[in-house]
Structure formats: structure tokens, C-alpha cells
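Our next item is chain A:
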Amino acid sequence: MGNLNITALCCSSALYEGLKPGEYSRAYVEGVQIIETPCSGKVDPIYLLKAFEKGADLVVVLACDQRLCTTLEGSKRIHKRIERTKLLLAEAGLEPERLVLRIVRRPALKSLDILFAGIKEATKELGPSPVGRNDR
Partner candidate 1 sequence: MNAMKSNLQRVLEAGAFAVTAECGPPRSADADVVIRKGLLLKKFVDAVNVTDNQTAIVRMSSIAAAAILKSVGVEPVFQMVCRDRNRIALQSDLLGASALGLRNMLCLSGDHQKFGNQAQGKNVFDIDSMQLLRTVTDMTEQGRFIGDEFVMEAKPQIFAGAAENPFADPFAYRAARLEKKIESGAKFIQTQCVFNLEKFATWMKEVRKLGLHKRVHILAGVTPLKSAGMARYMRDKVAGMDVPDAVIDRMAKLKGEEARAEGIKICVETIQRLRKMEGVAGVHIMAIEWEEAVPEIVEKAGLLPRP
Partner candidate 2 sequence: MIVGERKPFGEIQGLLGRYDNILLVGCGTCVKVCFTGGDKEVAVLASQLRLAAAKGKKKKTISEMTIERQCEIEFVDEVAGKLTGNDVIMSMACGAGVQMLAERFPDTPVLPAVNTTFLGLLQKQGHFVENCQGCGTCVLGTFGGICPVSRCAKSLFNGPCGGSQNGKCEIGGDTPCAWQQIIDRLAKLKQLDNLKAHVPPKNWSTARHGGPRKLIREDNIL
């Protein structure tokens, strides 16, 4: 369980919005490669597929609630893109459950460890990706 490669694309507003001065620290979770995006609306299916190509066993996307998106429509788009990417993964022979979307309360920085612990627990049956670990 602790050995799964996890790549997380996290909206930076989702991580940091609402932190008081002095509360900021770089988002970090052990064993998780965190990639910050300016908005979850920036996330395209190709980034998610590439993460799996590079050997991720799980890919996580953190996004804000649609009603709170600071770019207005950004996080509205992520839901459908996740659905589409799940289809693309299934076509390619990967379990769609390896892609996880979490809508988080801002700022998620404060509860990151718990969040990822929960995700690992929920996906523990999956095991390593059938694709293997090589970067292609």
C-alpha cells in the first residue's frame, strides 16, 4: 500500500486559498508527486494519461467546489474531463478507478495527509499499475 506511485495534480487555489499569513508551506505528502496547477480547469486528459505512462499507479486530481472556483468555470470542466479520461484508460486496459478526483475544502494544505491516507485506503485493492514502471 505504501509503495504505490501516486501523482497528484492539485489546483493551487484548492491547496492554499484562505491560508493566513505565516501558514503557508509547500504542499508535501510522502510518496506522492505533487504537481501544482493554476486551476483544475487546466488539467487535460493528456496530462493524466502521461502520468500513467510515466509509471503512476494512481493519479489524483484535487479541485475546488464549482461554486468557489477563482477562475469561475475552471473546476466545472474537470468533472467531465475525468469521466472522459476514465473511458480512455479503460480502452487502454487500465482500471478507471486508478484515476481519483477529490473536491476539497480550501485550503486543503492543512488536511493533505489525511486526504491521501483516505485515498490510499480506498484504492488499496488495485495494486501496481499493469503498465509497469518504465518511462516511455
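Heads up, the rule we're going with is that a residue touches a chain if its C-beta (ideal position, glycine included) is under 8 Å from a C-beta of that chain, and two chains touch if they have at least 3 such contacts; residues count from 1.
For anyone wondering why these and not others, all candidates are chains of the complex that A comes from, given by their letters.
These numbers were taken from a predicted model, which means no experiment stands behind them.
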Touch-positive candidate for chain A in this complex, from 1 or 2: 2
Chain A residues touching candidate 2 - in the complex, by the definition given at the top: 44-46, 49-50, 52-53, 88-89, 91-94, 130-132, 134, 136
